[in-house]
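Only a single protein chain was left out; the remaining protein chains are all shown in position.
Per-chain numbering from 1; labels A, B, C, D and E assigned in written order.
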Amino acid sequence: MRSEYNRFIGCNAEFEEAEYVLFGAPFDGTTSYRPGTRFGPSVMRRESFGIETYSPYQYCDLEDCAVFDAGDLELPFGNTERVLEMIEHMTSKIITRDKKPVMLGGEHLVTLGAVRALVKKYPDLRIIHLDAHADLRDEYLGEKLSHATVMRRCSELVGMKNIYQFGIRSGTADEFLFGRIQNPIFGLENVDEEIENILFVAQDYPVYITLDLDVLDPSIFPGTGTPEHNGFTVSEVLAYTMAFSDLNIVGFDLVELSPPYDPSGISAAAANLILREMLIYYSQFNRSQQIAENSSLDDIDDLEIDTEFII
Amino acid sequence: MRSEYNRFIGCNAEFEEAEYVLFGAPFDGTTSYRPGTRFGPSVMRRESFGIETYSPYQYCDLEDCAVFDAGDLELPFGNTERVLEMIEHMTSKIITRDKKPVMLGGEHLVTLGAVRALVKKYPDLRIIHLDAHADLRDEYLGEKLSHATVMRRCSELVGMKNIYQFGIRSGTADEFLFGRIQNPIFGLENVDEEIENILFVAQDYPVYITLDLDVLDPSIFPGTGTPEHNGFTVSEVLAYTMAFSDLNIVGFDLVELSPPYDPSGISAAAANLILREMLIYYSQFNRSQQIAENSSLDDIDDLEIDTEFII
Amino acid sequence: MRSEYNRFIGCNAEFEEAEYVLFGAPFDGTTSYRPGTRFGPSVMRRESFGIETYSPYQYCDLEDCAVFDAGDLELPFGNTERVLEMIEHMTSKIITRDKKPVMLGGEHLVTLGAVRALVKKYPDLRIIHLDAHADLRDEYLGEKLSHATVMRRCSELVGMKNIYQFGIRSGTADEFLFGRIQNPIFGLENVDEEIENILFVAQDYPVYITLDLDVLDPSIFPGTGTPEHNGFTVSEVLAYTMAFSDLNIVGFDLVELSPPYDPSGISAAAANLILREMLIYYSQFNRSQQIAENSSLDDIDDLEIDTEFII
Amino acid sequence: MRSEYNRFIGCNAEFEEAEYVLFGAPFDGTTSYRPGTRFGPSVMRRESFGIETYSPYQYCDLEDCAVFDAGDLELPFGNTERVLEMIEHMTSKIITRDKKPVMLGGEHLVTLGAVRALVKKYPDLRIIHLDAHADLRDEYLGEKLSHATVMRRCSELVGMKNIYQFGIRSGTADEFLFGRIQNPIFGLENVDEEIENILFVAQDYPVYITLDLDVLDPSIFPGTGTPEHNGFTVSEVLAYTMAFSDLNIVGFDLVELSPPYDPSGISAAAANLILREMLIYYSQFNRSQQIAENSSLDDIDDLEIDTEFII
Amino acid sequence: MRSEYNRFIGCNAEFEEAEYVLFGAPFDGTTSYRPGTRFGPSVMRRESFGIETYSPYQYCDLEDCAVFDAGDLELPFGNTERVLEMIEHMTSKIITRDKKPVMLGGEHLVTLGAVRALVKKYPDLRIIHLDAHADLRDEYLGEKLSHATVMRRCSELVGMKNIYQFGIRSGTADEFLFGRIQNPIFGLENVDEEIENILFVAQDYPVYITLDLDVLDPSIFPGTGTPEHNGFTVSEVLAYTMAFSDLNIVGFDLVELSPPYDPSGISAAAANLILREMLIYYSQFNRSQQIAENSSLDDIDDLEIDTEFII
Partner (left out) sequence: MRSEYNRFIGCNAEFEEAEYVLFGAPFDGTTSYRPGTRFGPSVMRRESFGIETYSPYQYCDLEDCAVFDAGDLELPFGNTERVLEMIEHMTSKIITRDKKPVMLGGEHLVTLGAVRALVKKYPDLRIIHLDAHADLRDEYLGEKLSHATVMRRCSELVGMKNIYQFGIRSGTADEFLFGRIQNPIFGLENVDEEIENILFVAQDYPVYITLDLDVLDPSIFPGTGTPEHNGFTVSEVLAYTMAFSDLNIVGFDLVELSPPYDPSGISAAAANLILREMLIYYSQFNRSQQIAENSSLDDIDDLEIDTEFII
C-alpha cells in the first residue's frame, strides 16, 4: 500500500542487478540568480508518473531495462567543496561496482563531482556537453567553483579538446574565444554533421554526456534559471542522444531543471521524456533487442531520417 | 448593461435558429493526477473576449455563423455514471432538434456521454480522435470508466476500426498493440497522407471529432494534466481540422484544457482560436459562402499548400 | 542514502510496535468547486521536514511516540463507493490489530469510510467534529455521498446526538435547524464551557475526532477549497485538542488541506504542527511521562490557563 | 441549464422589486502601482458560490432580501472623467427609482462617481469611510482624480466634517493634518466609542458607506494593491457595519479587492461574507423580521457585546 | 558597492556620448483586459542580468555600443493625454540632441507619443510595425486613444501607406479592410519577399520600428495581455530586424511585455535578447566594425541564408 512516488517510474531494479544507478544531486548553492534546481530530482520523480514507461519511439519499455533509483544525496548547503566530494564518492561507489551513474541535478556544478570520479577510472574520458551556455569562465564572482565555470574545471581534468559542446549560444567573448581556440564550440549549425564527426573521433573512448536541459528552447523548457532562446526542440535532443548510443557511454547527467519556474510542469515532462529515452537508448536490454531485430534505427548514416522519424 | 461574459464570444444565436449548440461539461472526476479541467469551459468563455470573432484565415466572422451557447451542465461530482447520463441527455436534446453539439470538457471521459447519444441516432458513426494519449486501456485503477479508457469504451460502441486516431505518442505497450491490430494508430508521421485516406473512407458516414487538446505541443498548450512533448502546432491542427470540413461532421468536442496549469492563458487562447476556426469551418454559412466564391481552400489536393497558408 | 521524504517526520515506528498508524486518503472526487485536497497527504509529508519533531509546548519528542506511516491509499477516482470501501478496509485492518488510525485527507467524505469501520468495533462511538461547515445536508447536487453530507451520513451510523460540532459558521438554514434540533451545534461562543460538557458526557465512550482544517481562520489556513472567515486560531485548536486527551481517543483525522491554494505553505505548516501535537497529546508515551511528572497540563479545570500558556 | 455564475449568489430579485441594486465598476485606471481591482466584481460573483446565502449571524437568508444584480459597467480605460460620468449615470438611474446602489469596485476613485449622483438627491449626505489610507491628497502625480485623492474630492461635495473616517493608518503628514483639522480621523483606537458618536450625529441624515476593503488586516485580506498592516478583523468590520444599520443607509460600496494578489481566494471570501452581511443588515426584510422578533441585536448600547457575539 | 540593477545590462554610456537613449514608458492605462505592461521596463532591466552583453550572433559586445539608459518616466495613471505628452517631450529631448530613442513599453499606445515627436523632426517618417494585432480601429470602447487604435492614430500623422505591417493575424473585418485598401497588411506569408520590398521603398527615408512583442508566438512569449497563436519565432524576428539594419533607423520601441503573465521569465528573456541584438544591429560601432570586416551578414540577398544562420 505504500506509494512508489519516491522512485522514478519504471526504475524498479535492485542495486545488484542494475546496469544504471540513478541518483539525485539536489544542489544549487552557486546559483547566482534564480535558485530552485535543488528541487529538480524530487519533482522529476513525482512527475514521472505522468509519462508511461513504454517508449513508442523505441518499442521498448523502461521496466525491461535494469535501472536502480538510489534516491537523493543529502548535501550540505554552503560548503561547495564538500558537496563535490560527496558526489564524487557516490559516483565512485557506482562505477567501482561496474555500474553506470545517471545523475539528476541540481545546478551544473554537480557534474564536476561526477567527472572527478570518472576520470580516475577512465583517464581518457571524453565529455559530450549539451548546453545553452559555454560554462567556460575561469572564475565567477571571484569563485573557481561555480555553475558558470564547471566545464573549465572539467577541461582541466580531461583536456578541452576532449569536450564536445553543442547548442552553445550564450557566453562572454572570452569564453567563445577560449572554446574556439581549444576546440570548436559546436553552435546551432551543422549539428548533424558535427555529431557524425564525434561518433568518429570518440568511438574508441569512454564517453560521459552532460545535458544541461537549458539547451532546449525556453518555449519547451521554461523551468530553468537562465533561459536562452533559440534552443533545440525535444525531437532534436532525442535524435542527438539516440545517435550517441553507438558510443561507449559510461554515464550521463541531466541538470538545471528548476521547478519553481515551471508552474505548468512541461519542463519536468520534457526532462522525464528525455531521461526515459536515454535510459532505453543506452541500456543493454534494448541494444541487444535491437540487434536481434536487425534494427537500423541507430545507424549513423540514417541520422537525418531518424530525426524526422522522431518528430 | 449586463455583461455577456457568460457566453463564448460571437455565439449569439438563439437556440431555435442555431446550427451548432455549444455546452460545457465541466467534469474531471476520474482525473487521477492533476485535476482542473472542470474549469475549462468557464475559462474558455471568459478568455474568448481576448480573441476577435473575425477569422483572417477564412475571411469570415463567427458572428455570421449560427451558434447558441447553452452554458454549462451542473454535474454531480463523485457519480461518474450519472454525469455520463446527463451529458448523453443533453446531446440527445440537441441532435433530436437537428442541431449539432459542440462540447467543451472537462476531462476526456465526457466524450463517452456524447458518443452514447450520437450512436443511437447515427449507428454508423465514425470518430476522428486527435490526442497525445491512446486512451485505449480496458480499465484504469480498477475502473472501466476513466479518461484513460474512454476510447476503448467508444470502440465498443462504434467498432475500433471506425475510430481514426492522430497524434498518439503515449500509451502502454498493450494499448499500442490493441490499437495497431484493430486499426492503425496514426502517429506523428505521414499525417497528411493519412488524412486523405480518412477523407476517402469516411466520406459517406456521419463523423464526430473528439479533440483532446493535449495533442498540441506542450510549448503551445501547457495547460493540461498530462503534457506529452512532440505534439502538433496550432497551424497543423487548423490544417487538419480544416481538411475534415469535407466530411459530414455531426458534432465535435474540445477537452482537457486545465486552466490551473495555464497561468499565462496561452492554452485557453489556443483552444479558443481552434474552436472559432472549427465552428467557422463546419458552419453552413461559411461553406455556402465559400462555394459562392468558388473557393479552393478546402480542396483535398491542396492540403499541403493550405497548411503553409495557415502557417 | 535514500531520502525519508516519503514518511511524516518523526513517524519512524515499525507497524508492529506502533500505537498509531498514519495513512493518507488522497481523494477529492466529490469536491464541487476547487479540487486539490488529493495532494494534501503528500504535501504534509514533504513539508513536515520544515518543523521539528520536538514539541516545546509539551516538552516531548514525536520520535518517542510510536507512530507508523503507512503511506497513501491508491484510490480510484470516479468511483466514490469503492473509495469508501477501501478506506473502511484500511481502517479495519488497523483497529483489528488494536492500533489507532490517523487519516490524512483528502476531502471530508473520507471520514465516512473510517467511521463505518470504527462503528463496527465501537457501536457506542462518539464523534467530535471541528469544522467551519455543518456538512449536514441530506444530499448535495442530487448525491447522498458528498463532502457536504458527510456528517449527516455519520449521524445515521452513530446518532446525531453523539456528534459534537465546533466552529460551525456556515450552512443552510436547514442544516442549522437539523443540527440544533438533534443536538446543539457548538458555534464560536462559549467553546471552553462546551468542551467541559463534552469531557463529561463522552468520558466513558470511545471517541473519534474529525478535524476539518477549515475550522481554522483563513488567515492561518488559506489552503482549502471553501475558506470561511471568523475561524479558530492555531492556539485555540491546540488547546481544544489538548483538552480531549482526557477522553478515550480511538482515532482521528485531519482533512481538507488543499495545497494548490497554499502557495506559501503556511496551511501545511499549520496542519503539520497540529498533527504533531495531537499525536503527542494522545500517545501513551507522553501520557505516562506526564503522569510521572505529575503534570497538571491536561487538567480540565486549567483549560483557560492552558490556552493562555499555548498562546 | 444555463449557469447563474454571472450574478452574486442569492441576488435573485428582478429590478422592479429590488430594494438594492448591485453593480460592478471594474476600473483601476488611476492605480499607480499594482493594478488588478478591475477583476474584483467578476471574481466576487464567481467566488460567491463558495459561501452560503444563509447568515448564521443574523438567522436570515440573503435570498429573502430583495437584491438585483445588474452586472458590470463596461468602462473605457484611459478616460477617467468619462468613467466617473458612467458611474454617476448608473447611480442616478438606481436612486431615481428609489432603489439603493451597492457598487463593487474597482479602485477607490469609483466612489466619487456614486457620490456625485447621491449628493444631487441628498444634499446633506454623510459618508462613512472605512479605509487603511486617508485618500485625502489634493493631487497625486499631478492628477486631481486619483484613488489617492478620492475622499478629498468627496469632501468638496459634502464637506470634510461630514465624512467619518475609520481605520486610517497610512497617509502623509499633510493628509493627517488636513483630516484632523477638519474632523477627527478615527484611527484604530476607541472605535466603539466613535461609532456611538456617529450614530448620534448622523442619525437624521442620509448616509453612504464606502468600505475600502484594505481596512482589513492584510493577513485576512492580502488581495489588494497597497496592503497596510494593523488592520481590522472580519468580526470587527461586521460589528461596525452592523452598528450602522440604525442609520439611514442610502447606498454603499466595497472597493479595492485585487484578485491577482489573492491566489488562495481568502480576500474574495472576506469581501463576499461582508457583502452578504451588509445586504442583510440593511435590508427591509431583515429589519422588519428583527423588529417582529424584538431582536436586540442592533441595539447601540450592546455594541460591545455584539462584537463578542460575532467573534 | 551600489548595484547596477537599475539599468539595462551593458548600457553603460553617459548621455552625452550615447548614440541611443533607452527609456521606459511604464503605462498600461488603456489596457482593457489584462493589465501589467507597466511592469515591463523594470522587469526587462532586472532580468537583463540573465543574458550576456556579448552577442555570439554578431560577434560584438553591447558594452562597445554607446547606449545610455535614462530610466523610466513617471507617468500619471488616469490621464492618457498627459502621458502621451510626457513621452513626446522625452522623445523630443533625445532627438533634439541627435540621439536615437529606444522606448520600452508599456502598452502599445505609448508609441503614439514617440511618433508625434519624431514626425515633427522627420515629416517623411516611415513606420515598420510588427504585431499580432492590426491596431487600426478608429475608436475602442468609445475612445480615440487606445492600444487598439494606436496605428490608426499614427496613420493620421504619417499616412497609412507609409506604415508597413508584419505578422498581423488578429483584427476585425473592418481593420483588415482598412489596412488592405490603404496598404497591404503583411501577414505571415512571404515575409522575406515583403521585407525586400520595404528595404527598397523605404531606403531613402527615416524609419521608426515599433515592435509589439506579441508578434512572437505565445509559446515563446506568453507574457502579454492578448496572446495570439501562429506567431513568429525569435530567430525570425532577429532575421527581420537584422535586415532592417540597412535602413536609416531613427528610433524604435519594444512594447506589450506583461510580466505578471510570465512566471517563468521566458518572455522577458526573449524581449531582452531581441533588444540586445537590435541595439547592436543598429549601432554605429557594430556597423563600422562590420564594414571593416567586409561582413556580408546584412546583405539583402542573403536574407534566407542569414535566417538559417541565426537559427
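Convention: a contact is a pair of C-beta atoms (placed from the backbone, for glycine too) under 8 Å apart; a residue touches a chain by one contact, two chains touch by 3 or more.
Since we're looking at a predicted model, the values are computed, not measured.
*Asks:* Consider the whole complex, including the chain that is not shown, and state which of A:N12, A:S32 or A:Q289 touches that chain.
*Replies:* For the chain that is not drawn, the touching residue is A:S32.
*Asks:* Check the options E:N12, E:S42 or E:Q289 and report the residue that touches the missing chain.
*Replies:* E:S42
*Asks:* Specify the residue from the set D:Y59, D:Y205 or D:Y261 that touches the hidden chain.
*Replies:* D:Y261
*Asks:* Counting contacts across the full complex, list the positions on subunit C that touch the omitted chain.
*Replies:* Within subunit C, the residues touching the omitted chain are 49-52, 54, 56, 61, 217, 219-220, 234-235, 263-266, 269-270, 273, 308-311.
*Asks:* Residues of subunit D in contact with the chain that isn't shown?
*Replies:* With respect to the unshown chain, the touching residues of subunit D are 33-34, 168-173, 176, 187-189, 217-219, 222-223, 225-230, 261-263.
*Asks:* Kindly note down the residues of subunit A that lie in touch with the hidden chain.
*Replies:* The missing chain touches subunit A at positions 28-32, 35-36, 38, 74-80, 82, 109, 140-143, 145-146, 260.
Everything below uses one rule, namely that only the chains that are shown with their structure count from here on.
*Asks:* Moving only to chains each one touches, count the minimum steps from subunit B until you reach subunit E.
*Replies:* Counted as steps through touching chains, the separation is 1.
*Asks:* Could you work out how far the Cα centre of subunit B sits from that of subunit D, in whole Å?
*Replies:* It comes to 45 Å between the two C-alpha centres.
*Asks:* Between subunit A and subunit D, what's the gap in Å when you average each chain's C-alpha atoms?
*Replies:* For subunit A versus subunit D, the centre distance works out to 58 Å.
*Asks:* Measure off the straight-line distance from the CA centroid of subunit A to the CA centroid of subunit E, and report it in whole Å.
*Replies:* About 38 Å separates the centre of subunit A from that of subunit E.
*Asks:* For subunit D, what residues touch not just one other chain but two or more?
*Replies:* If we look for residues of subunit D contacting two or more partner chains, we find 74.
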